[in-house]
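Apart from one protein chain that is not included, each protein chain of the complex appears where it belongs.
Chain naming follows the written order as A and B, and within any one chain the residues start at number 1.
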Amino acid sequence: MTTKYPAPQETTPGQQLSNNRLLITLTIIALSLVFACLIYSNFIVRNAQGSWPPAGVDRMDSLTPLLMTAILILSSGAAIMAVRSLKAGQRGPLLTYLYVTIGGGLIYSVWMLAFLARLLTTFNGVYSALFLALWFVHVVHAVAVLLYLGYVTAQVRRGRYSVAEGWFPLEGSTNLWHFVTIVWIVLFVVLYIV
Amino acid sequence: MAATLPAAGATQEARPFRLSKYLSWSLDHKVIGVQYLVTVFTFYLIGGALAMLIRVNLLTPDSMLFIDKSTYNAVFSMHGTIMIFLFLVPVWAGFGNYFIPLMIGAKDMAFPWLNAFAFWLLPPAGLLLILGWIVGPPQAGWTAYFPLSGPIYSRADGQTLWAISLHLIGISSILGAINFIVTLKNMRVKGMGWFQMPLFCWSILATSIIVLLATPFLGGALTLMLFDRLAGTNIFNPATGGDPLLWTNVFWFYSHPAVYIMIVPGFGILSEVLSVFSRKPIFGYKAIALSSMAIAGLGFTVWAHHLFTTLAPWTRVPFMITSMAIAVPTGIKVFSWLGTIWRGKIRFTTSMHFALGFLSLFVIGGITGVLLAAIPVDYQAHGSYFVVAHLHFVFFGGSVFAVYAAAYYWYPKITGRMMDERLGKFHFWLTYIGFLLSFLPMHISGLYGMPRRVAAYDPKFQAINILTSFGAFLLGVGQLPFFVNAATSFVGGIRAGNNPWRALTLEWQTSSPPPEENFFDEPVPAPDPYGYGTPEAASYLAGDHRPRKLAAEAGLGTNPLMPVPDMPDMPTTSEDKPVSGDR
Partner (left out) sequence: MNSKLILRLAIIGVVLLVIGAIAGALNPFMPARASAEANATDSLFNVMIMIGTIIFLIVEGVLVYSILRFRKKPNDETDGPPMHGNTALELVWTAIPAIIVTFLSVAAFSVFAATQVPRDNELVVRVKGQQFVWSFSYPHDPSVNMRASDVLVLPVDQPIRFDIEAADVMHGFWIPEFRIKQDAVPGRITEVRTLPTLKGEYSVVCYELCGSGHGVMRNAVKVVERSEYEKYLDTLIVRPPAKPAPGEHTPEWGKYLIISATYACGGCHYLPDANIAGVTGPTWVGIGDRAATRVPGQDARTYLQHAILYPNEYIVPGYPANVMPQNYAEVMSDTDLNSIVDYLLQQKAGQAAQAK
């Protein structure tokens, strides 16, 4: 009588899901620390000036950024609805919500990149330098997550992802998008309100 | 019935070695591990050659090799950067990648694609750094303080390339760390709880946590440096409202934990090697495991001991306290290792030589570290050759010796061949003696007033510098036997068999080199990976894994100090015989 040992452990789908979730969590932790570093630097440089904005420098307009905040919050809301639609099995709304999420993200990214390009030519010392640095790092990561969301949307159009089959890329990309939104809100508060 | 498994004691049939596999994109953690190791050792040779140039230049007090002293500044800046970021930080990713899955009984890392991606960031990053030589190399030291590293005083583009290169290396490091954490948390084989994990795994876990939490700060600082250099911002420029000390603080907030990134896996190796070659359990397993985590945590609280002459005076005091405190968990380890070899039956393999050498040198580095932690003493030692001595005692006498211990220990597993022991011992003695001759005298020249990073010096230091340089030349030449040995043993070494060292950890319970899926059957961990001298270990090494496997499944036998009850007889055939440990 033979007793065959099973093959060396294959990674089960459950284990892969656990792995992937931890990956997203750890990535968000690392990226949060990058922004923590930049926010800390912002305060150090700020405190070295007499006043904020420094003497002779105009305050940055906060109306459009406020609008962008609203757009990002809406896009995150759409992402949450997208996940709910998938769980309810509604493919149509799922796709629509994904388009809204990406649309909001694109509006933000395009506006931000244009803003930064303009800032590069008109900036005046540390005040604008900090905006340039912090916003640039944010929009770079936002665009990266948007690319991931774009890939996920393409897959959804092909009929991939369902409760039965597994849908981690949708979960991961939308969680990362929420992270993008939250960081934006924090930066907005740090740069415009505090 | 076809035999599906190699018979006990059989050696792995030599699989044809295909160079192309190692030069191309592979998802196999073993291939990636070797790719890491070959890459970082190449950079080690480049960094070492730069060190030889430094020592030639310092034979005379007036910069004999580099009439233009800024070239000298570029040489030591590149030496430090390459040795730290392209050797000591990624080398443990190399050993970790190869051996973590094996040690925990997994088929591969949690994210094979991410693993390959993280590796392939490294060669272009290294090339970018070295390309800096062509456009004008960085000359501000590996610490790149402002304003010296800013656009006014470092016009050369090499400093910008330095920042971009380090960004890539940092991303590679973080991705690797995420992979290790997830793998260690989720993919240990059944029966291996956290406290049955080998100490090398604990050390990689602690290191990965440090990497995850600290490296982002380097990324932030480098981003701001790139903005200052490329976009004309003035974040670090005091003339227009910036703060050069912001760079200094954020840089060291990463770079102090970075030194623990470079040494903690070495601590893990030391536990493996000392235990195996004394044939004794590691003394105080839990203490060593938990002290690694303590060092990882405490390591984040000490960074401003690099700034005892910079910060506002009273802010210096807390960092003295934390820096002194971190000596305690480190001391626990050293004493535990001594407890491991005490009353053992020591086999003096080359790997063991380097592990014992580590112990003898690291304690000196540790003592000079405590000296540096005392603020008034640091006033004399900071920025002098005393610090150069200290850092080389811990980086070379510590980390590099641990790297060599790991290399000689695991070479048979990776290649299936034994390294030549005589050549290995020759390598060890040249290294040990050359190292002492080179770095011991620096303590004196430092305290007597020789600052570091100088192309020229006060003539009264010439005698010490000549002695140092000759020690360094001996040390440099002494590394060649290692590479010769690695190359010749690869083709002509004695075949190793599965477990030439009769070790208990899982990587030795499979063939050398392992098959692509790592194990031929379900890997069964020893209940105590350091149980040398116990009857359970003896039977495990004799090939009898099954009672352990069933006991593990039943939830028994996971406490190394509790004896396992007898198990009923199980049917055996030659097919069922698991891979044996003995050679």
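Quick note on the criterion: contacts are C-beta pairs under 8 Å (C-beta built on N, C-alpha and C of every residue); 3 or more make two chains touch, one makes a residue touch a chain.
These numbers come from a predicted model, not from an experiment.
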The chain left out of view makes contact with B
Touching the hidden chain, out of B:22, B:335 or B:483, is B:335
Per the touch rule stated above, chain B touches the missing chain via residues 63, 68-70, 73, 139-141, 145-148, 153, 238-239, 243-245, 278-281, 283-287, 309-310, 313-314, 316-317, 320-321, 324-325, 327-328, 331-332, 334-336, 338-339, 341-348, 356, 359-360, 363-364, 367, 370-371, 373-377, 379-380, 382-384, 443-444, 447-449, 451-458, 530-534, 537-538, 560-561
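Assume only the chains that are shown with their structure count from here on.
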Expressed in whole Å, how far the mean CA point of chain A lies from that of chain B is 34
Listed in rising order, the residues of chain B that touch chain A in the complex are 1, 4, 105-107, 110-111, 114, 174, 177-178, 181-182, 185-187, 189, 212-213, 215-217, 219-221, 223-224, 227, 231-235, 240-243, 246, 250, 517-523, 570-571, 573, 575-576, 578
Chain A residues touching chain B in their complex are 1-11, 15, 18-19, 22-23, 26-27, 29-38, 40-41, 44-45, 48-49, 54, 120, 123, 125-126, 129-130, 132-133, 136-137
